[in-house]
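Here the structure comes first, spelled out in C-alpha cells, and everything after it is commentary.
Left out: one protein chain. Kept in place: all the others.
Chain lettering (A, B and C) follows the sequence in which the chains are written, and residue indices restart at 1 in each chain.
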Amino acid sequence: MPILGQNQYGKAENRVVRITRDGATHHIKDLNVSVSLSGDMDEVHLSGSNANVLPTDTTKNTVYAFAKEHGIESAEQFGIHLARHFVTSQPAIHRARIRIEEYSWERIEHSGKGAHSFVRTGQETRLAQITYDGAAWEVVSGLKDLTVMNSTDSEFWGYVKDKYTTLPEAHDRILATDVSARWRFNWTDDEQPMPSWDASYAQVKRHMLEAFAETYSLSLQQTLYAMGARIIDHRSEIDEVRFSLPNKHHFLVDLAPFGLKNDNEVYFAADRPYGLIEATVLRDGVEARIPADLTNL
Amino acid sequence: MPILGQNQYGKAENRVVRITRDGATHHIKDLNVSVSLSGDMDEVHLSGSNANVLPTDTTKNTVYAFAKEHGIESAEQFGIHLARHFVTSQPAIHRARIRIEEYSWERIEHSGKGAHSFVRTGQETRLAQITYDGAAWEVVSGLKDLTVMNSTDSEFWGYVKDKYTTLPEAHDRILATDVSARWRFNWTDDEQPMPSWDASYAQVKRHMLEAFAETYSLSLQQTLYAMGARIIDHRSEIDEVRFSLPNKHHFLVDLAPFGLKNDNEVYFAADRPYGLIEATVLRDGVEARIPADLTNL
Amino acid sequence: MPILGQNQYGKAENRVVRITRDGATHHIKDLNVSVSLSGDMDEVHLSGSNANVLPTDTTKNTVYAFAKEHGIESAEQFGIHLARHFVTSQPAIHRARIRIEEYSWERIEHSGKGAHSFVRTGQETRLAQITYDGAAWEVVSGLKDLTVMNSTDSEFWGYVKDKYTTLPEAHDRILATDVSARWRFNWTDDEQPMPSWDASYAQVKRHMLEAFAETYSLSLQQTLYAMGARIIDHRSEIDEVRFSLPNKHHFLVDLAPFGLKNDNEVYFAADRPYGLIEATVLRDGVEARIPADLTNL
Partner (left out) sequence: MPILGQNQYGKAENRVVRITRDGATHHIKDLNVSVSLSGDMDEVHLSGSNANVLPTDTTKNTVYAFAKEHGIESAEQFGIHLARHFVTSQPAIHRARIRIEEYSWERIEHSGKGAHSFVRTGQETRLAQITYDGAAWEVVSGLKDLTVMNSTDSEFWGYVKDKYTTLPEAHDRILATDVSARWRFNWTDDEQPMPSWDASYAQVKRHMLEAFAETYSLSLQQTLYAMGARIIDHRSEIDEVRFSLPNKHHFLVDLAPFGLKNDNEVYFAADRPYGLIEATVLRDGVEARIPADLTNL
C-alpha cells in the first residue's frame, strides 16, 4: 500500500485588519495569516476519519479571536501566540507553522481632526514564518518585492566563454533587482530573551538597502553576499539569510541607427528571461535551515 | 460588405528607463509607454496593404530615440513630443494617443559616495494619456492603485430596503478603496501656456488624499464627489475628474461565539465581491470627455 | 459648484455557481456577475443621503436569489432577468448594466457512478454585458484570453519606412494573439424573438477561429477584419464586432553565432512590448456603439 509522507493542513490567507483606538488616534495592523498544522493525521488521509482534525475553519476563527484576545504587537509575536495555541491545546497537533504577510500603512497628512486616515505605503511586503513543535521555536522573517536599482557602479566581465557565449563584457551597467529575502533568528526557546521583532526588521531592511547601495558590484552574487554579510555582521539575533534576486535586466538601447549616441542614458527594462541569483549567507558554525527555494507566501 | 469602423494600432508597453547623470548624482525616469495611431488605415484592413502603415516596431524605436533626443521632463511632456511627431510626420496618421504609466523611485539613504541608488516607492502608479489630432490636444492624467483607508468617520444607513435587502445599517465602519482616477486638463492648444505637469500631479494627489481624510462620509459616493470637487475647486488647469472606487469591504468579525466583544477592532478584509462606485465631477459648463469605463492602462 | 456627471454603482464580481441536479447527472453554471446601476443619484453624491440608494449588498443578494428563482439558462438570459428587475422595481434606477464572465467546465470521464465531476476547460473566458433603460435592450457578448497562433501563412512588408524604422520585412512569420472580442446583438426589444444565446456564442467562436486559421495574412489588421467580417456575414443576429488583438511577437532566434541555421524553427516568445491592433467591424448602415477601449471585465 502506498505510504503517507509529510503532510500539513490549515487555513491559508486569513486577511485580518486590527484597529487600535487611542482616542481619535488610530493604529492599524494589516496581515494575511496562513496556518499549517501537522501531527497524527494518518486516519484522515487513509479512511477519511476527521476525529483528529481541527477544522481549517476553526483555525481561521482562532486567528480573528486572537487578534482581539492578544492584539497584534508584531507579526512574529502574533504568530507565536497562534503556533503555541495549536500545539499545546490539540493533542493530535505536533507542529504548527504560521506564515504572515504584513502590509504597511502610513498616515495621510491633513488639517482635519483625528488621526485615522491611512494610505498604503506599497513598498515591500513584510513576511514572517513561525514554527513550533512544542519544544523549539523557529522564526524566519523576510520581505519580498523590494525593488532596487543602482544606475552605475556595476560591471560584469571576466566570465567563462563557451561556444554559446555572445554577451559582450560590461564595465558600467544598471543593476536592479526585486529583493526577496528570508532571515532566521537564533531565538528558539521561551527561556531566551525574545528579540524586538519590529526594531530588528527595520534594521535588517536598512542594512540590506545600504549594502546594496554601497557595494561596487562585479556581479550580482557579490552584491548578494555583501547584503547578507552586512546583516550577519550587524544583527546578532540573526544566524542565516537567504536571498532570491532576479537580475532585472536593463538593456542599453542601440540608438546608432538613428544617428544618436547612447551614453548610458536610455534603457529597455526587460521582463523575461531574467537572471536569477539565489544564495544563503550564514553565521560561522551554524547549520542552514531555510530551504533553497523560497515560496511566494 | 461589412464596414470598418473605428480602428487604432501601435506598440503597447514600451518600458523605457532614462538615467540623467549630474556627476555622481543620477536622476531616473521609469515609464511604460503605449502608442496608438489612427488615420487612413482602410487598406491594411481590407487588402492587407501596409503602404500607409508605420510599423509598430518603428513606434517603439521612436519612443527610445525620443528619450535621448528630448529627454523625459515629465510623462505628459514626453507624450506630447511623441504624439506631435507621429501626426505631423506621417501623412496617413491623423490621430495619435500616447498612454504612459510612470513608476516612482526614491533615493536609498546611505553613507557611501554618489547618489545613484534607488528604491521603488511602490505606492500608486501615475498615468498620463495624451491625444493629438493635429489641431487640438487632450491631456488626461491620473493614477491607479492608491490604497486608502479611514478607520472611522464613515456611516451607511437610510438606504432603500427591498425584499432582497438584509444589510444592517452601519454607524461606524471602515471606509477603504483603491483610488483609480483620471483628470482632464483644459490645456488644448499650443498657444496656451502649458501647465506644470509634475507640480499639478503632486497637488492633485494631495487634494485627493486630504479630501478623503477630511470628509465625514455617509456614503462612498459622497467621498468621491468631495475628492473630485476639491480638485476642480483648487486646480484651475483641470476641468473634469473621473473616479472608479472599489469599496474594499472590511467586515467586522462576529466574535460573540467565542465570548468576545468586537468593539470595531477586528475586521475581515474581503476580496470579492466589492462595491464599485464610479462618477465624473466636472467644472460647471464643460462637457465630459473621459469615458465612463476606465481601462487599466 | 462642481457638477456631477455620469455615475454608476453596484456590486462587482459576485461569484455564483449554480448546480442543477438531474438525478445523478449534474449540470453547472459558473459566473462572475457585476451589477452597475444609474439613475437619480445626485443626493447621495452631494449630501450623502442614501434615500434613493439600493445597497450594493442588496444587488449581490439579488444575484444569488435570482440564480434560484430563474435558474441560469445562459449568461445573457440571466443578465436580462437582473437588469429588468432593477429598472422596473426601483423608481430611482433608470439604467442597469450587468456584466458577466462565464467559466466553462467539461465532465471528467471515469468509470464510477454518477456524472457530477468536472474539470475547468481553461480556454477563453466568455463575456456578456446586458444594458437596459426600461425601453431598449443592448446585449454585447464577447470573450477574452483565447490564444491562437498560425505558424506560417503570415507576412509583413511594404510598410512605411521613416528614419526610426529598422524592422526587416518578413515573408514567413508566426502570427499569434490573445483574442479579446465583443459583439453586439440587434435584439433590442422584448417584442423581437430573442436569439439563442448559447448557440450564437458557439457559432461566433467557431467563425472567429476558422477565419483566423483560413486567412493568409499580410497584416494582423487584415486578419482582424476577416474575423469580424466572417461574423457579420454569417450571424444575422449580430451587427457589430470589436476586437483588441495584441500581436504576440515570436522572434526568430539568431542561431548563426552557434553555427546553426534557423529555418523558421526556433522562436523567442516575447512579453512586452507588443503590437496592439484594435478595430470595429460593422454591418452596413448600423451605428457603432461598443467603446473603442475594451475593459477587462
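Quick note on the criterion: contacts are C-beta pairs under 8 Å (C-beta built on N, C-alpha and C of every residue); 3 or more make two chains touch, one makes a residue touch a chain.
The structure displayed is predicted, hence computed values, not measured ones.
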item: Among A:28, A:53 or A:80, the residue in touch with the chain that has been omitted; value: A:53
item: Candidate in contact with the missing chain, chosen from C:3, C:46, C:65 or C:167; value: C:65
item: Interface with the undisplayed chain - residues on chain B; value: 163-164, 166, 257-258, 271-272
item: Hidden partner interface residues of chain A, rising order; value: 1-15, 34, 36, 41, 44-58, 60-62, 65, 89-90, 92, 156-162, 164-167, 217-219, 221-222, 224-225, 228-229, 232-233, 240, 242, 246-247, 272-284, 288, 291-296
item: Residues of chain C in contact with the chain not shown; value: 15-21, 26, 28, 30, 61, 64-65, 67-69, 105, 108-112, 114, 116-124, 145-153, 174, 209-210, 212-214, 250, 253, 255, 257-258, 260, 262, 264-271
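Just so it is clear, only the chains that are shown with their structure count from here on.
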item: Intercentroid distance (Cα basis), chain C paired with chain A, Å; value: 38
item: Between chain A and chain B, centroid-to-centroid distance (C-alpha), Å; value: 30
item: Whole-Å gap between the CA centroids of chain B and chain C; value: 24
item: Multi-partner residues of chain C (each touching 2 or more other chains); value: 164, 166, 272
